[in-house]
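Could you have a look at this structure, given as structure tokens, before my questions?
What you see is the complex with one protein chain gone and the rest in place.
Here is chain A:
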């Protein structure tokens, strides 16, 4: 029983943290360009100039 006194707050805290992170991500436009994120991985940073 005593375990519950800190296990429940931890569970709630972790859930709330996830929620806070999701809200932060939405506010900072992380979901604005989902297709773009998939494409950007292909950009070669080193190759300075293409024709």
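Operating definition for what follows: a contact is a pair of C-beta atoms (placed from the backbone, for glycine too) under 8 Å apart; a residue touches a chain by one contact, two chains touch by 3 or more; residues count from 1.
We adopt the following convention: contacts and distances are computed from a predicted model.
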Hidden subunit of the complex - UniProt protein name among "Cadmium-translocating P-type ATPase", "Acyl-CoA dehydrogenase", "Ferrous iron transport protein B" or "ABC transporter ATP-binding protein": "Cadmium-translocating P-type ATPase"
Touch residues of chain A, complete complex, unshown partner: 1, 4, 8, 11-12, 15-16, 18-19, 22-23, 26, 32-36, 39-44, 50-51
